[in-house]
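Only one protein chain is missing; all other protein chains are in place.
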Amino acid sequence: MDFNDSPAEAAYREKARAWLVEAAAAHRAEHGEPKANTPEHMAAAKAWQARKAAAGYACITWPAAVGGGGGTPIESVIFGQEEGKAGVAYGYFTIGLGMCVPTVMAFADTDTKKRFVSPAVKGEEIWCQLFSEPAGGSDVAALRTRAVKDGDDWVINGQKVWTTGAHYSDFGILLTRTDPDVPKHKGLTMFWIDMRDPAVECRPIHQMSGGREFNEVYFSDLRVKDSQRLGEVGQGWQVALVTLMNERLAVGGAAGPNYREVMELARALPGEDGPALSNDAFREKLADWFVASQGLKFTRFRTMTALSRGQTPGPESSIGKIISANQLQDLANTAVEMQGEYGILTGPEAVAGAAFQQSLMWAPGLRIAGGTDEILKNIIAERVLGLPGDVRVDKDVAFKDMPTGR
Amino acid sequence: MDFNDSPAEAAYREKARAWLVEAAAAHRAEHGEPKANTPEHMAAAKAWQARKAAAGYACITWPAAVGGGGGTPIESVIFGQEEGKAGVAYGYFTIGLGMCVPTVMAFADTDTKKRFVSPAVKGEEIWCQLFSEPAGGSDVAALRTRAVKDGDDWVINGQKVWTTGAHYSDFGILLTRTDPDVPKHKGLTMFWIDMRDPAVECRPIHQMSGGREFNEVYFSDLRVKDSQRLGEVGQGWQVALVTLMNERLAVGGAAGPNYREVMELARALPGEDGPALSNDAFREKLADWFVASQGLKFTRFRTMTALSRGQTPGPESSIGKIISANQLQDLANTAVEMQGEYGILTGPEAVAGAAFQQSLMWAPGLRIAGGTDEILKNIIAERVLGLPGDVRVDKDVAFKDMPTGR
Amino acid sequence: MDFDYSDDQKFLKDEARKFLGGRCPPAVVRGVLDDPARSYDAPLWAAVAEQGWLGAAIPEAHGGLGLGRVELCAIAEELGRAVAPIPFASTVYILAEAVMAHGTEAQKAAILPRVAAGELIGALALSEGPGVLTPSALSARVEGGKLSGVKIPVTDGDIAHVAIVLANEGGRPGLFLVDLTGPGVKRETLESLDPTRGVARLSFDGAAAERLGAAGEGVDLVQAILDRAAVLLAFEQLGGADRCLEMAKEYALGRYAFGRVIGGYQAIKHKLADMYVKNEVARSNAYYGAWALNASTLQENGAPELPTAAAAARIAASEAFWFAAKESVQVHGGMGFTWEVDCHLYYRRSRQLSLVAGSPRLWKERLVSELEKKNAA
Partner (left out) sequence: MDFDYSDDQKFLKDEARKFLGGRCPPAVVRGVLDDPARSYDAPLWAAVAEQGWLGAAIPEAHGGLGLGRVELCAIAEELGRAVAPIPFASTVYILAEAVMAHGTEAQKAAILPRVAAGELIGALALSEGPGVLTPSALSARVEGGKLSGVKIPVTDGDIAHVAIVLANEGGRPGLFLVDLTGPGVKRETLESLDPTRGVARLSFDGAAAERLGAAGEGVDLVQAILDRAAVLLAFEQLGGADRCLEMAKEYALGRYAFGRVIGGYQAIKHKLADMYVKNEVARSNAYYGAWALNASTLQENGAPELPTAAAAARIAASEAFWFAAKESVQVHGGMGFTWEVDCHLYYRRSRQLSLVAGSPRLWKERLVSELEKKNAA
């Protein structure tokens, strides 16, 4: 029971760290520290990815033959930790390399793989995942985007939603309905598409938090070749499951202030009787947040241990988002209420740069994105504890006959 | 928006109070204050009920012709309040007069009603309700006690559970299965039975709280006449619904310590820094308990207002047990933990006569009895908010073919 | 026992709902939300004035309707339900109520008719920075009838004509009426979590200040003012919480997942049942608060029940609205997180209403202190 690397892990970490020190310095010299969401930032990200790929630090667990590092999962985790410490991590490639390209690798023909995998590893092309729809939500397979065969092509019409990075992506994997006359899961087919096609339109979604980080994507008579199909016609759900299996690894913890920041706040703010930090009710909450945060941190360590031992991590990692998203909402709200009437302010004069107010407006989204609280509890109950799934009334009904309320 | 009686209500209250002062004094002179669960206590209860019946204060809302008071629901509530203040309320008749005898009145023939209603009103005979079974629980209609026709009789075998007052009851209403070949709700039939029949055996249930307040009741070839049937053969569920409709009015709030008692405790106990009452975390809990208790109290007032206005009370009264049972568990646990290691003690040296420890062991039962937390939330969701019931897989299956795990 | 709105009050409430349904649909709220230059909806404010609501509880002698406080509660409930973007709370619950309770006859005559007529918007200027304002930290001060200092934030401070300001005079805290349209007042509009309500920084430099209530009694006066406002705010919160439950229920009945409406899944059903339970607890406590508030205006020395009743009403309503607002977003799923769906209007307002007039935590402390006093007596 300790936190030390094995000798092999320590050696890898040392090597990675040494490379990172030099590479990060060279990278910064070339690109500086561009602002997020600028073309310069994207260019820097692509350059960094290329640099990593050249050194075998991109897609560490993938074979060297496709441009990966030929390493182990624990090496990938170790590199990620050190990369984080070096302060040069970019998020643009997470979904593509974590979910989309593995799907391409699993289902595309040799030429297609040759065409796409290596450029993606090197950061030359970015991918997005086009599954969610307004009609889908938690029930992903209820999607309605139609693909209709027309000669050797397919013609696609419909709408996707909550697509991360759609506006800066070059390609996407797209789940469509090709047969509405069979039950929901049986009439789906997966394609890869070119996001620059004029028949594809991205519109940013205005979120309750005020930001526009996600997109709606509309398809108006988008033509794709049958060779862009991933998997058989009608087998789209099986293909999607492969994509989604990789999702857990791609979704990180909740960003935002934690117990440390709210403790600092409470130390500084006046309460009824001394600093707010002296209030016992707040102190109990603080203890609970600390304990939960530590619990998540050490649960990640347990996952890493399994990787380090060459085992598949257990289901314990699925508890992360349920705890962190709810905790962020509670913590942010407590921090805002602690400020009193002043807590309403979000402008330049706001406390801590309005970080708590921003978290308060983000947290509701975190409780929904990547699986709602309720869906995640279903997953724990069913996949971890082995309890039965809910009664399914949609298994044997043709999709077009399913009740939808519209 | 006030708490005052209407003039008519005030007059009724005045009359009732005057009667109660004299009657309670006379009652106490005759019976003293016998200990609970003694034959003397039962005798006193019966005498008091008879006295009330003679004066028109028993079953106030029932017609005078059957021995009732011929009054209104609000008068019944007013009398109950004043009776409570007079300190002479007994609980033995609640289930019989609240649930069983109304069922008899609704479904029995004239002779049977004549035979039973008036003695019950006068407290001469006590009734119990025999619905719950080990196999039933929340799914009451899944009961297995069999009644088989034999000439003009029915022969009954099976077991009931959690029967309040079975051991001191004279009669009971018994829900049985008469046809296992039809779906669950369609094969039930209701009877009234003589609890003194030797084929009926009561065994007390040893509860986790240590007490034995409830019973199992076993039937071994109990013979009842067809004339003891209440309602048609196979219509037992419809009859039971009439009984259960009256349940809400018969089930009271959670007994046990409330915010006031735990506040007194916290005032007396040392905390880290002054009395435990000075701890802010405890104070927040105390505020929450007070607010919830007040919420329930004033919700009852709203129910009474509806009665007073001659309306049917709304569904708001269904929130009571969900709040009070959970609050009792939390409050008792907080009070016990506040005592530190000493909180483990339950003997003569225990704090407050071990009242908090007893509540801690009782509360789990309260969260289950008369509808679990989960069933009550279903009821609110379905009957109050109009949300759909759960998917039912047992509606069209013969009872004998229903999966049961045995 | 008559613990509910009367038939007349119900009629008033129904009329208010109809009126706001027509004059204050979400589009009107969004008009203020989306335009940084607007802090309230002036046409709605004028229409509300015309309805007589601003003077509902103001005596007829001062130009009001002379109704009771329960009638005002009924209006508040509907305003909360509609997330009305108007300075009703600052003007009616606080300024008018404070002047009625603590003002001189001259002050009443000067202010109440103008409030009733919709000519005067009020504000309460207490806060000087983040956290609890303890008396020793109070820095605004009045000397020779002139106020100096900075108040931040002041709800509706950017549009108010008159503010009640807490400031030291002769080393002791007092309350002062300040004409914000006069000299020596600078205002800056600030960004806030709930852009449908205005917030400002007020800087005073020798502004004319007239004492409200007894000298040196500022702390007690603030508490007395907040006790009254808390009851009325609780009704606004309750109205909002009810609307959140309704929206969530409607969505849950219309949205399908896995071939069934999501309102048929226990996770959603029990969440909505939890909302219902909290809302009913809030309603019952709010009713008691309404009774106590009304009683306090009818009795010479106020109602001794008011502090406890107001605290309980505020605590229950804050809890109910926060729970309903955040879980209503959750029930709406991804749609709930968009700007276009109305959930966030309530989510924002629930925060705004919990932050003005003292956070729930402070009210819990006040409640327990009151219980201690009672219990000791």
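To keep things simple, chains are lettered A, B and C as they appear, and every chain counts its residues starting from 1.
FYI, a residue touches a chain if its C-beta (ideal position, glycine included) is under 8 Å from a C-beta of that chain, and two chains touch if they have at least 3 such contacts.
Treat the numbers as computed from the prediction; the structure is a model and nothing was measured.
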| item | value |
| --- | --- |
| Visible contact partners (per top-of-document touch definition) of the missing chain | A, B, C |
| Option touching the unshown chain, where A:Asp5, A:Asp153, A:Glu213 or A:Asp330 are the choices | A:Asp5 |
| Contact partner of the left-out chain, one of A:Leu175, A:Leu286, A:Ile344 or A:Leu366 | A:Leu286 |
| Selected residue (touches chain absent from view) among A:Lys85, A:Lys149, A:Arg302 or A:Lys395 | A:Arg302 |
| Among B:Ser6, B:Thr38, B:Ser138 or B:Ser220, the residue in touch with the chain that has been omitted | B:Ser138 |
| Selected from B:Gly87, B:Gly314 or B:Gly340 as touching the chain missing from the view | B:Gly340 |
| Residues of chain A in contact with the chain not shown | 1-6, 9, 74, 259-260, 263-264, 267, 277, 280, 283-284, 286-288, 290-292, 294-299, 301-302, 304-309, 316, 319, 322-323, 374, 377-378, 380-382, 384-391 |
| Positions on chain B where the hidden chain makes contact | 132, 134, 137-139, 142, 161-162, 184, 205-210, 269-272, 276, 279, 281, 329, 333, 336-347, 349-351, 357, 360-361, 364-365, 367-369, 372-374, 377, 390, 392-394, 397, 402-405 |
| Contacts of chain C with the absent chain, listed as residue ranges | 265-267, 270 |
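In this text, only the chains that are shown with their structure count from here on.
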| item | value |
| --- | --- |
| CA centroid of chain B to CA centroid of chain C, Å | 42 |
| Per-residue multi-chain contacts in chain C, two or more chains | 260-261, 268, 361, 365 |
| Contacts with two or more other chains, residues of chain B listed in rising order | 280, 283-284, 390-391 |
